[in-house]
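Shown here: the complex without one of its protein chains, the others still in place.
Right after this comes chain A.
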Amino acid sequence: MKTLKDAKLGSTVTVVKLHGEGAVKRRIMDMGITKGVQVFIRKVAPLGDPVEVNIRGYELSLRKADAQMIEVTD
C-alpha cells in the first residue's frame, strides 16, 4: 500500500482511501483530502517534517504520521 508519506516530492498523486478514524481523519477530510482528489507534494519542512501539499488550489501542511493514513496511487 502506497501512502502520501511515501509519495515523491514534486509529484502529483491521487487519493484512494483514508485509513484511521476519529478526529484526525475527519480533520484531514474536512480540509479537502477525500477519495479521488489530486494532491501535489510541494515541500518538506527544513527539519524533515511536516510536509506541505497543494490540494484543491490551496496549501496544506500535515505531519508524516498523519500522511501515512492516506492511501494514494500515482
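Here is the rule we go by: a residue touches a chain if its C-beta (ideal position, glycine included) is under 8 Å from a C-beta of that chain, and two chains touch if they have at least 3 such contacts; residues count from 1.
Going forward, contacts and distances are computed from a predicted model.
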I want to check something: the complex is missing a chain, and I'd like its UniProt protein name from "Stage 0 sporulation protein A homolog", "ATPase", "3-oxoacyl-[acyl-carrier-protein] synthase 2" or "Ferrous iron transport protein B".
"Ferrous iron transport protein B"
Please output the residues of chain A touching the missing chain, sorted low to high.
18, 21-32, 34-35, 37, 43-50, 52, 56-63, 66
